[in-house]
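Note that this complex is displayed minus one protein chain, with the remaining chains in position.
First chain written, first letter: the chains are A, B and C, and each begins at residue 1.
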C-alpha cells in the first residue's frame, strides 16, 4: 500500500464528524491522524461514539493542539459560524473541505442576511469552491478550500441544475417539498429532538425561511443564468437518515417528462454517484442509506405542463461526509470514488 | 342512561373496523351489536385484535348472518369495490355510513374510470351524501347513506374548500404533497408493508395517479364552481398513524397569508373538530393522534403571490372511523361530538 | 352532571403531567383547576404541549401561586427529590397522589441509600400509602397521601405478589428482565435520549443498580413475608410507550404453570385493570397502549421447575398517571374506573 494522505477531522463529536470517520476508516488512501472536539478534548473517541471504539483512532484534542504540519488535509465539521476563523488560521499547505455552511454563499451580503453576522473571512470566501462535485470537478481539483454543499441543497441542485441549464424547465414557480431524517438536526441535546418528541409523527418547519434556501437559489440561479426563487418547505420525519425532496416544476415549451429524464440521463451518464431511476420506480431513501448516491426520477404530473421530480440522498453521506471525501479525493489526486463504494445498508 | 343505538360494523377485521370499535366502545350512546368478517367468521374479536379483548364485543360473523332488524345503523368498513352490493341489500330502515370509496364519486363515469368497473348501485350513489361533515351537516342529518371521505382527501378539502369558495386562492396550479402513516394502506399482508421494508425510510408512490385524486378534485371543483385539477403526490412515512398534507397555492388578487387564515378561522369558528393554528406553530400529526381533529395553518411562501398551507389529521380517526361516527351521530340525532372528545395520545 | 372534584396538577410540563391532563380531561368527575411548572410559569399549556391546545386548560403557574383552598386534590408530577417539601407544605384538606418516587420507600434508610439524601418528610412517609391499587384498596380509600408506584415496579409486583403470597413460587432467584419505551426517561433534553441515539437499537442500563430495585423488593418482600432480593435489568427500547417485563421464577414444590395462572386468575378475578392472558397469547405492549391495563401471562420454562411470566403495561398510564387517577378516584369516593375505560390505541 502506498503512503496514505494524513487527515485531521475538526469537530469530530457531531454526527457529520462521526460519519467522516466511518468513511475515512474504510478509505484505502487516507489515515486519520487527529481529531478535535473542544469540550471533549482528552477523551478517547469511544466515549463520545462507542460505535467507533477499537478502530485505532486517536483521542480527541483541541484544535490548538493539532500539529497541522503533520497533516495533509482537514475536514471541518464544526458548527456554522465558527469555521471562518478556524480555516483562516490554518497553514497554507492544507487541503480543506468545510462541511459547515460558512463558505457556501458566494455573496458575503447574502451570508450576512442569512446568518445575521458579517463574514469573517471574505478573502477565503472568494477562493472557496462550492463543491457540488459532479458540476465542478476541475475547480475542486484545483482548489485548496471546498465549501461542501448542505444536506437539503444537494438533491434539489443535482436534479434541477441540468434541467435549468438546458432550459427544459421554467425557472419560476419551482416548489421543493423536502423530508429529512433527524440526524440532519445534529447531536445537540434539544427537547424537540428527543425520541419521544419525534417518533410516530411528522411536521413541517422553517417554511419559506430555512437557511438552506439561499444556497439552493444560488445554485439554481447559476444554472438558469438568471435569479431563481423557489418555494422550499422542509419536514422532519421519524427516521435517522435520509432526505427525499419532491419537486414540482413547469415544463419549458416543447418539453415533456421524457425530455427531463433524458437531460438528466445525459448529464449524469457515467457518474458513479448519481443515478436516474425510471418513473415506474421512484427511489426510496432506503436505497441510499449509508451510501454516497443521489437517485433521481421524473414523473408526469396531473397538472398539464408540469412534472414531478423526486431526489433522494443519505443526508450524512452525499449530503455531508461522503461528498466531502469525494471532494477530498479530487483535491488529493486520488480516485474520486475511493472509500465511497459501499452498497446501501438495507433493511 | 338512555337506550343506545345499536350498530353493526361490517368488515371489522381491518384497521378502520378496529378503530370504529375503539371509538364506539367509548361512545355513550352506541352499542356494538354485531361484527362481521367473512374469512374470520366464528372467531372472537380478540383473536383478530388482541387489544380489543375483554371489552364485551360479540364474535365475528358473516354478513349473511347478521339480524339487521335488531340494528339501527351500520358502519361499513369493507374493501372498496365490495360495498355497493352489500349496501344495496341492506334493509331500508338502517342508517349507513360507508367508509370505503364506493359511494364517494358522484359521477358514475368517474367511478368507472378510477376503479375500472361500472358502479353496481348507481341509484344509491345518487342518494349518498359525501360526508365531509363540516360542509354538509344538514344533508348528513337528512340522509340514510353517507359516503365517508377518504383519508388523503379529508385534510386538503377542509383546508382548501373555504379558500376556493371565497375566491381567496386561484383554482389552478394547486400542489398537494401528502405524507401518510402506514395504517392508511390497511392490514393486508404485503411485502411492501413489512416493518423492515418501511422502517427508517421514505418514498413517494402513485405520483399523479392515486385513486384519491378524483375525490379531491370533486370536492375542490364543487367549492370553486369550476373544474379544478390538482397535483397530488402521496408519500409513505415510517409511522403508523397520521397524514400531513403540505399545499402550495396561488393567492387571488388582493389576498395575502392573513386573508387565508382569516377565511379559515371564520369558516371553522366554533367547529369542535377543525382548528386553525398560528403560522408560528404549524401543526404536527402528533397533536391529533387518536383524535378526530383536523388542524390547519397558513404560511407565507418564498414565492411572491403564493402561500403554503399545512393540514394534519389522524388518518384512522378524522380520516376514517372518527368522521364516520361524527356523521352517524348526526344521522341518529345525537350530539355530533359524542364519543369523539378524547385528547391526543402523546407521546 | 354532579359537581366535579377540583384538582391541581403540579409539574405539568413533563410527560407524566401531560398524561394526567389527558386522562383528567376525559374524566367525568374531575375538573383541572390549576397547573404548575416553575420554569414555564405564565405560559399557556399549548406552548409546552401543543397536543393539549384548545382543551380549556388553565395557564401554567408557580406552585406558590396556586390557591389550594379552591382545590380538592393534587396530583404531584414533580421530579423525585423535590416533592417532599412541596407535599409537606400543602394544606391538610387536600388529597394528594404523588407520582414521584419520594414517598414510595417505607424505610427512610432505604430511601437515603437509594437517593443519596435523607428523607425530608419522614412523618409524611409514615402516613403515605404505597398505591398499588389492587392490593391496597381500603388503605387508599382512607388515606390522604398516596405514593404512586413507579413504572418498572408496577408490572412485576402485580404479577409476583400473589404468587409469593400464596407460596406458588420460591422467593429467591427471581430474575426480572424489563424493557421500556423512552417516555419512561422523561422529557429532559439529554443527548442519550435523542431520536438518533435511541432509534433502531437496544441497550441495557442500570444493571443491578436501578433506583426502582428497592421499590420492587419492598413489595415482593411484603408479599413473601421475608426479605426478597431480585435480579433486575432494564432495557431501553425504541418506542415511546410501554413496558414489558419478562420474569424467570422457580416453582414452589407441587406447583406448575397452571398453578401460577390459577393463582393470578383468582387474585385478579373481576379486576377491571388487570388481565391474565392464556399462555398461547403472551401480551404485547401494543394491547395496553393508552390504557390503564396490566396484562400478565404464565409460560412453561425449558428449565425444569421454572416458569416464565410476562407482564405489560403502558408506563405512562398504569405505570404513572392512570394508576394515579385510579387511586384518586378511590380517595375521592368516585367509581374506581371513572375516566380510565378507554380501549387501546392500535395500531
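By our rule, a residue touches a chain if its C-beta (ideal position, glycine included) is under 8 Å from a C-beta of that chain, and two chains touch if they have at least 3 such contacts.
The shown structure was predicted, so the numbers you read here are calculated from the model rather than taken from an experiment.
J.: Of C:17, C:184, C:219 or C:282, which sits in contact with the chain we cannot see?
T.: C:282
J.: Specify the residue from the set C:133, C:218 or C:240 that touches the hidden chain.
T.: C:240
J.: I'm checking contacts with the chain that's been left out. Which of C:104, C:161, C:179 or C:318 qualifies?
T.: In the complete complex, the chain left out is touched by residue C:179.
J.: In the full complex, which residues of chain C touch the absent chain?
T.: Answer for chain C: residues 172-173, 175, 177, 179, 181, 196-197, 199-205, 207-209, 213, 229-233, 235, 237-242, 244, 246, 248, 279, 282-286, 289, 299-304, 306, 308, 310, 312, 347 touch the chain left out.
J.: Considering the entire assembly, which residues of chain A contact the chain that has been omitted?
T.: Contact residues on chain A toward the absent chain are 15, 18, 21-22, 25-26, 49-55, 182-183, 199-200, 240-241, 275, 277, 281, 283-284, 286-290, 341-347.
J.: Please give every residue of chain B in contact with the chain that is not shown.
T.: Output for chain B: 15, 182-183, 187, 189-191, 193-200, 238-240.
As a working rule, only the chains that are shown with their structure count from here on.
J.: Could you please state the distance in Å, as a whole number, between where the Cα atoms of chain B are centred and where those of chain C are centred?
T.: 36
J.: Which residues of chain C are in contact with two or more other chains?
T.: As it turns out, chain C has residues touching two or more other chains at 15, 182-183, 199-200, 240.
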